[in-house]
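Removed: one protein chain of the complex. Kept in place: all other protein chains.
Naming follows writing order (A and B), and every chain is counted from residue 1.
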Amino acid sequence: MTENAEKKQISQSYWALVWWRFRRNRMAIIGGIIVLTFYVVCVFLAEFFAPYRMATESKFVEAPPQWPRFRDAEGTWHLRPFVYGYEEQIDTATRKRSFVPDPTKRYPIRFFAPGDSYKLFGLIEWDRHLFGVHPDQEDAHIYLLGTDRLGRDQLSRIIFGGRISLSIGLAGVALTMFFGATLGAISGYQGGPTDMFVQRAGEFMSAFPDIPLFMALAAIIPDDWSPLLVYFGLTIVLAFVRWPGLARQVRGLVLSLREREYVLAAQSFGANDRRIVFRHLIPGTLSHIIVIITLNLPGMILAEVALSWLGLGIRPPMVSWGVLLQEGGSVRALRFTPWLLFPILFVMTAVMAFNLLGDGLRDAADPYSGR
Amino acid sequence: MTEKTLLVEIKDLKVEFDVRDGIVKAVDGATFEINRGQTLGVIGESGCGKSMTARAIMNMVPKPGKVVSGEVLYHRCIKSNGSEVTDIVNTVELDPDGDLIRRIRGGEIGMIFQEPMSSLTPVYTSGSHINEALFLHRLVPVRTVGGQMAAEIQKYRHVTKEEAHEIAVDMLRRVGIPKPEQRVKSYPHQLSGGQRQRVMIAIALSCQPVMLIADEPTTALDVSIEAQILDIMRELQETVDMAILFITHNLGVVAEMAEEICVMYMGKIVERAPVVELFYEPQHPYARDLLKSIPHVGRKSRERLASIKGMVPDPFNLPSGCLFHPRCTEYMPGKCDRIEPGWTQVAENHWASCLLYEDV
Partner (left out) sequence: MLAYIVRRLSYTLVLLVLLSFVSFIIINLPPGDYLTFKLADLQARGDRSAQDRIDEYRARYGLDEPFLAQYFDWITNFVKGDFGESFQYERPVADLLGQRIMLTAILALASMTVVWLIAIPVGVYSGTHQYSLGDQVITTISFIGLGTPSFVLALIVLFIVVVILGQDAIGLFSREYQDAPWNLGKVVDLLKHLWIPAFIGAFTGTASLIRIMRGNLLDTLGQPFVEAARARGLKNRTVTWKHAVRIAINPLIVILGTEALPTIIGGNALMEIVLNLPTLGPLWLEALKRQDMYMAGTGIVFFSLFIMVGNLLSDVALSVADPRIRLD
């Protein structure tokens, strides 16, 4: 046989095959990159990417977004982008205060600009941000996505909010996985009364309408708990509602694998049940579990957003995308400060990215789905 | 022997599959004919192209496959204005969803498949399946008043529901299904594999085709059921004038069924002969090795089981010259690896594609 053919015959490990298949799915790669970007920007390096602190108030209340521009009012082009400052206007009829762009005030955008100091990763002191405006200029500010009713920078709050929303999604799924996968695996493998019990419990829980159940459980979290406690309580609530679904999926997986030959072989070698479950079944299902995790994450994020938006989830002063939407969702807010709805874009993008990624992983992990 | 009339002529048929890694030549220049009323067997290993040839005849090559060249000339016999006219149709050029090919499919050329377990739609009864085919294809002569049928003008109409039901029950009886009046209302999951294959035969035959393509019809059945199915096919063929194209990889089965046999390898026909001659005097080395590899009862147990050495070549890395040469016991260096063999007659009605029989 020729050399070429021999090279092709080199067997590839399962994971190499998965990666190779995954790589060809462009949309999934894009999804993966977006997801990674979100986590890096919002969860890990939020302080760096956000120009302002989460709760810094200013006098520019309910100010519209400042778009970066390259061309000023006189028509000159600048290499360095800049934003216009604000001019205060009072509508004589309604006596309402509003801010409009003022072409006479120009603040050039600087990168790696100095700003509020912070601790990177909670350890390293630094004060540079990805972008900002020079603090020496009077009243210089850059509110790319506008401000809210307390003059807080929306972009920064969205980034910090992302930290909470995205991490709760991850924590929620992790917790759910822990309960659901273990229970599902044990239930599927043992069969018999254990299986029946777990199944019945899961069925009972699934009979509850899920969003109302979320809401009811979230309402239990006492008002006077600290935001951090609320965060953990919420995670538990999310996991508690979702575990039947996950357990069912894992159980189905385990059932399909239990009768496979390699399990029978392990049993014939005298491996005990626990060993079989942990050393054989769970690794065999690992790729599918990863897919299940990725596809369940968006649901968690959306649940948090919904609950917080209803006022039942994350409570101020902690910020999440849901909290931000609550502030922006009233009819009054829609009319006067529609830019407060920007978090929607972030939520949608994150969810879509997870779905694309999960879909791609699922197609890559299952070698027999010819599509 | 009745005179031979051409029914289907396949000329230099080439079917290719365009897959990511390259082009696979599923059928690479197949040429053979089937005559009316004849049973032709096509044997070969899995992947040699026999199934694709069958599908090409019906213009049903699945994507990403395509017929890239060649012809399938089907000699249609149409009764028009009282006389019989033969119209030659190249099925591979017809519109795959057009009226003509759909009339041919099922109505003139029937096909039964390898997996009886899943060849029937699970939600329709066997009766429904047969009725569906009958309503589409079966024509019944119109009786003129007085019961006299004019010799010159013969009109036809489609069957009615009652007639269809009768025909369906009758067909089920003829394929040997017990209690056909009840079975006609059975769903596929209520029937065994053998019964389902009988239903498939019933469906195909209910439309009175001139040819039946049987693509490995008994491969998925166990041996005793297989014998029954083959019996039915033979019986039915005797009562109607129907050709059978019998595709299989099982030499024993094809020996029972066929009058003539084509042997395929890697998309090409390598030998064609009447059945007895092929089994006793195979000429192509591949055919010879195939026949030698049949285990014989009674041979000394110490003899090794003969097999064809080597493996089927990588479709993207085909050997030069004769495709079989890397595995051939009669390999002639310098010739077989450089020249592609043609189609040589080695005896009466016996042809082979091998350089052993060519003057090169």
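Operating definition for what follows: a residue touches a chain if its C-beta (ideal position, glycine included) is under 8 Å from a C-beta of that chain, and two chains touch if they have at least 3 such contacts.
Values in this document were obtained by computation on a predicted structure and should not be read as measured data.
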{"item": "Listed residues A:V18, A:L217 or A:I292, member touching the removed chain", "value": "A:L217"}
{"item": "Touching residue (missing chain; options B:G29, B:G107 or B:P274)", "value": "B:G107"}
{"item": "Given B:I23, B:L136, B:A227 or B:V312, the one touching the chain that is not displayed", "value": "B:L136"}
{"item": "For subunit A, the residues touching the chain missing from this view", "value": "204, 207-212, 215-217, 219-222, 298, 302, 305-306, 309-312, 325, 329, 331, 334-335, 338, 341, 344, 347-352, 355-356, 370-371"}
{"item": "Hidden partner chain, residues of subunit B it touches", "value": "58, 60, 62, 97, 102-107, 110-111, 113-115, 118-123, 132-133, 136-137, 187, 189, 200, 203"}
